[in-house]
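All protein chains but one are shown at their positions in the complex.
Right, chain A next:
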Amino acid sequence: MASPTPRERPLSPHLQIYRPQMTSISSILIRITGNALIVGAFLLVWWLLAAATSEEYFNFVDGVITSWFGDIVMTLSLLGIWYHYLGGLRHLIFDAGRALEVETAEKLGWACIIGSVVLTVLTLLVI
């Protein structure tokens, strides 16, 4: 019978006792990119609100986002969104019970990393 007073359960991360592997790194990267994209989302909303407010305000915000620092943030966001995109597709494949063999999962991890870089470069060429 389950104890009525639950004990404190251990928290992540267990990084000290866990050797980095392709499978764990590719999973951690999904979390990092997904949560970091809040910065890009915040800038997008600020930019839209500025466009809806006035031309002067828009020019200011647009200038911030297209400055050298803004360019770095936006390019990293682009890389992040593409990695998260490919990683998410990989999770949908995993959820369907496929590609779960370690070797296949590791290959897909590399595909996510290389694919996100390729897609980022392609996007920068297109836009």
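Here, a residue touches a chain if its C-beta (ideal position, glycine included) is under 8 Å from a C-beta of that chain, and two chains touch if they have at least 3 such contacts; residues count from 1.
Keep in mind that, in the parts below, contacts and distances are computed from a predicted model.
One chain of the complex is hidden; its UniProt record names it "Succinate dehydrogenase hydrophobic membrane anchor subunit", one of "Branched-chain amino acid ABC transporter permease", "Peptide/nickel transport system ATP-binding protein", "Succinate dehydrogenase hydrophobic membrane anchor subunit" or "Carrier domain-containing protein".
Considering the full assembly, A:A41 is the residue among A:I25, A:A41, A:V102 or A:V121 that touches the omitted chain.
Against the chain not shown here, chain A presents residues 1-2, 8, 11-13, 31, 34-35, 37-38, 41-42, 44-45, 47-49, 51-52, 55, 58-59, 62, 65-66, 74, 78, 81, 85, 88-89, 91-92, 95, 123, 126-127.
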